[in-house]
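A single protein chain has been omitted from the complex, and every remaining protein chain is retained in its original position.
And now, subunit A:
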Amino acid sequence: MAEDLENIPSITVKEPLDLVRLSLDERIYVKMRNDREIRGRLHAYDQHMNMILSDAEETITTVEIDEETYEEVYRTTKRNIPMLFVRGDGVILVSPPMRTS
C-alpha cells in the first residue's frame, strides 16, 4: 500500500473476470476437469471461461494402482499445441503459472 503504483484510470478491477483480464497476453496455468492442466499464453476469454491459448502444453495426470503392492503410480502425459481453444465448462481455475521447483 505504501508503494507508488502507476494509476491507469481506465482499468478497474471489479469482478473476478477482471482479474483474468489482467492476464491477457501473459502465460497462465489452467486447471481443468479430468485431472488435466494447461499452461499457455492467454489471448482471449469470455464469461463462460472459454479461452484461446497459444503455445499450450497440456498435462494429463493418471494414477495407476499396482495390483500386488497397491502402490499408486502417478504418470503424466504432455502434449504441445500451438493454438488451442478451450471450452469453458471444463475449466476449474485460472492462475499465473506456478513454477514448481
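Here, a residue touches a chain if its C-beta (ideal position, glycine included) is under 8 Å from a C-beta of that chain, and two chains touch if they have at least 3 such contacts; residues count from 1.
In the analysis below, contacts and distances are computed from a predicted model.
As stated in its UniProt record, the chain not included in the shown complex is "U6 snRNA-associated Sm-like protein LSm2", which appears among "Sister chromatid cohesion protein DCC1", "Large ribosomal subunit protein uL4m", "U6 snRNA-associated Sm-like protein LSm2" or "Centromere protein N".
Contact with the chain that does not appear here is found for just one residue of A:Leu17, A:Val73 or A:Ile92, A:Leu17.
Along subunit A, the points of touch with the absent chain fall at residues 15, 17-18, 20-21, 24-25, 43-47, 50, 52, 54, 81-87, 89-90.
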